[in-house]
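What follows is one structure encoded as structure tokens, with my remarks underneath.
One protein chain omitted, others in place.
Order as written gives the chain letters A and B; numbering starts at 1 within each chain.
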Amino acid sequence: MLQANTSSLATDVQTTTKRAGAARTQASAEPPAAGVQEPKPLLEVKDFEVAFQSSTGTVQAVRKASFCIYPGQSIAIVGESGSGKSTIASAVIGLLPGTGKVTGGKILFDGKDITHCTRKEYEALRGSKIGLVPQDPMSNLNPVWTIGYQVREALVANNVAKGSEAHKVAVEMLEHAGLPDAERRAKQYPHEFSGGMCQRALIGIGLACNPKLLIADEPTSALDVTVQKRILDHLNELTSELGTAVMFITHDLGLAAERASYVVVMHRGRIVESGPSLEILQNPRHPYTKRLVQAAPSLSSQRLSAGVVRAQAPGMPTKAEGEQSGGGQGRAGEVLRAEHLVKVFDIRGAKGEKQQLRAVDDVSFTISRGTTLAIVGESGSGKSTVANILLGLLDATSGEVYYEGVAASTLSKTDMFEQRRKMQPVFQNPYGSLDPMMSIYRCIEEPLRIHKVGTRGEREKRVAELLDLVSLPRSAMRRYPGELSGGQRQRVAIARALALNPEIIVLDEAVSALDVLVQAQILQLLADLQSELSLSYLFITHDLAVVRQSADEVIVMRDGKTVETGTCVELFANPQEQYTRDLIAAIPGGSIPLWVGD
Amino acid sequence: MKRYVGRRLLQLIPVFFGATFLIYAMVYALPGDPIAALGGDKGLPPAVRLAIEKEYHLDQPLIVQYLYYLKGIFTFDFGVTFSGRPVVEVMADAFPWTLKLALMAIVFESVFGIAFGVFAGLRRGGVFDSTVLVLSLLLIAVPVFVIGFLLQFIIGVKLGWLPVTVDRSMSFKSMLMPAIVLGAVSFAYILRLTRTEVARNATADYVRTATAKGLSRPQVVTRHILRNSLIPVITFIGADLGALMGGAIVTEGIFNIPGVGGTMYKAIFQGEAATVVSFTTILVLVYIFTSLIVDLLYAALDPRIRYE
Partner (left out) sequence: MSETQVYPGQEHTFSDIDETGLGAVDAVPDDRPPASLLGEAWRQLRRRPIFWISAALILFSVLIALFPWLFTSVDPRYAELSHSLGLPEPGHPFGFDKQGRDIYARTIYGARASVAVGVLTMLISVTIGTIVGSIAGFRGGWADSLLSRVTDVFFAIPFVLAAIVIMQIFKESRSIWTVVVVISLFGWPQIARICRSAVMEAKQEEYVTAARALGSGGLSNMLRHILPNAAAPIIVYATVALGSYIVTEATLSFLGIGLPPTIVSWGADISSARSVLREAPQVLFYPAGALALTVLGFIMMGDVVRDALDPKARK
């Protein structure tokens, strides 16, 4: 379906020269070449094409891609998974995976054609001229070698330092990369490091030999938001100090705009738009870029509302009514209340001694009918533990959960079984939440079957309805999870959660593994369903930008404790705690005003 | 690390008692009356018989006999055979043969298994890989005794390169062919394991990162692919020593080696309970000992284990 005529592609690149008026003055942020002569690009990618050989034939991963990077400049290649952005990055450093082959065009580095280098030539280039900071910090360090050894290795291989000298330089590099106590840390192994520390070590490795170009492939997407920001800031400091050019590969338009001066947008192997980052964000021209910009969850975005007027289902109290009555004595709108939840885990410390971890420490909240409560926190904040307690998967150490005013601990086993119908989960991992052995029909039917609802025929009708509800074609019933994309699986998971007409849906990071456009779609679907079915959501997430788009009330958690609570609007407009402010500030590109549609 | 090894040690204690008791019970159930056999055709006078039964605690129930036996083991008293020879002496005769055979087999299977496996794994799908894979399957499919017969016939008899049977001095040359036969199946397993591990690690993220650091291909292969791939291979090799010693009986039979297998075989048929139980106990101890070594090796090779 995508076999567009490649010959026409060469000509369909238009140039709109929007050079922002007379803004050709020397920019302070980007060091251009001295004097008046035109600066020479450090890296030039020209009409570049990559194809992969698969069992069904050749798949074109990159088509006619052209862009360039100047010395010391930061650029970003933005795209969703499968857009070909990582393929370009791999090709630049000569690490195309598997059956990938360059089928056309060329890459010039420092004026030299490196498209078809020999292995030896690449080895000379890697590390010393082009560095790499990979995506997943935990899997990119060899678990059996110390961190110090892995930095030293880069130094020795590129003849930067030798022997004990190399050790000294390695420790310095780690210190420079922002690891405190580097001398001791260098002797430790990757599993003793947190994700953020591993990424710092990898940045240290990437910059160890002072390369001219650093490829940062989604360098922080696996990390907590505040850590993300600190690491990107630090990376920025280091590279501007060293004059290193950086090529960010990212799915996050906000991050791209904030960290790069030039942005390349890729879609299905093609560059659809490129230009100065602010231009792209504020004046996108290609329909795909427009979609991306509109979908980008950033601070300037608003609470999503349903296509129809929100919360007006007949017979249901509207949000306003719920709030009013909730403020009074009746608590009519309350569907769930948690009081002083505490969960203590017995764990073992570093030396094997017994310790207690207060994963959830005195957390209380109320969810009103038809509204969304978001629990925001970074990893280890205890937010998922709260979700598991509510779902009855974990017993709280103390505290109580009330379902419509009834304490959960007073429920009998059969009542609890009935209670489970009213609250359903949607989990984070779209690849783990559906049983791969079951068809979509059986996945969605499972809750009905467990709760013995209806006859076979009735269930089949219900499954079809549910698929309609989540905008999947009824034909999807016969398919298997392995055939669907992440977003589609998440729709199926939502349909399964809706099967028993629940009142509350617990969304545990339900959209964080999805691409931006798909994420926006799912969030819209959730908003539509909420107004249509008067659902209440408990949104567990690390992503404040998503909270802004979907929550009414917010709880910020850290280390098991509640840091701040409030309505979404209040919290963003006027955060009371420093930690909340840090979280808000960490949203990439949060401060950049976006194009808001024509 | 200490906790980890300590826990494994604790787990192995019940295994020792369980295994030795099971063996003891099985030998106890062996048919035949060895005491009667002692008397030859004439038969033993009842008084003598009673005395012998008393001496060997044969009049006691199974569990008591087992406890007496355990007591003997802990005082290094393995008892005597029915002909009056201390079992320790029998062991001293047999074990060196089997130990040497097993060690030579281990060296052979590790060196060739790893070398072939690495080459096959680095060039997965190539000619060498495919050939070696088919050969390894054949080695697993053909019983050891067929391999033994064929090697003995071709190399020993037809070509005359190596002696057909071993000599008393346990010379390297005469032990070589038996060692290869004994190690043949494990060789195939090691080869396949190494190949899978190498192929898996070669696509690991950290290998890509190591390449991106500017390391040369040989450096990447040795430090990152091999180092990580060998962890499960080495643990397999460690665990194999016990298996080879206990499983050498077929090979020993083919090459007329007076090792553990042959001695046990005879003892079982003669109902020599003390010999059978003692030999098996030693083999169980070898298993437990090598398991512990493997755990230590694992902890030494994989830093993640140390902090469990």
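We adopt the following convention: a contact is a pair of C-beta atoms (placed from the backbone, for glycine too) under 8 Å apart; a residue touches a chain by one contact, two chains touch by 3 or more.
For clarity, every value in this text was computed on a predicted model and none was experimentally measured.
Trainee: For the chain that's not shown, point to the residue among B:Y68, B:F145 or B:F172 touching it.
Mentor: B:F145
Trainee: Can you say which of A:E123, A:E153, A:E279 or A:D361 touches the chain missing from this structure?
Mentor: Counting the whole complex, the residue in contact with the absent chain is A:E279.
Trainee: For the chain left off this view, which of B:G18, B:P45 or B:G126 is in contact with it?
Mentor: B:G18
Trainee: For chain B, which residues reach the chain that was dropped from this view?
Mentor: Considering the whole complex, chain B reaches the absent chain at 11-12, 14-16, 18-19, 22-23, 26-27, 29-31, 137-138, 140-146, 149, 153, 157, 242-243, 245-247, 249-250, 253, 261, 264-265, 268-269, 276, 279-280, 283-284, 287-288.
Trainee: Counting contacts across the full complex, list the positions on chain A that touch the omitted chain.
Mentor: 1-2, 4, 9, 12-20, 23-27, 29-30, 32, 38-39, 41, 44, 67-68, 70, 73, 261-262, 267-268, 270-280, 283, 285-289, 291, 391-393, 416-417, 420, 423-425, 427-429, 432-437, 439, 443, 446-447, 450-451, 472-473, 475-476, 478-480, 482-485, 487-488, 493, 496, 517-518, 521
As a working rule, only the chains that are shown with their structure count from here on.
Trainee: In whole angstrom, what separates the CA-based centres of chain A and chain B?
Mentor: Distance between chain centres: 52 Å.
Trainee: For chain B, which residues are in contact with chain A within the complex?
Mentor: That would be residues 3, 203-217, 219, 223-224, 227-228, 231, 301-304, 307 of chain B.
Trainee: Report the residues of chain A in contact with chain B in the complex, numbered from low to high.
Mentor: 93, 95, 97, 119, 123-128, 131-132, 134, 136, 139-145, 150, 153-154, 157-158, 189, 191-192, 202, 205, 208-209, 350, 352
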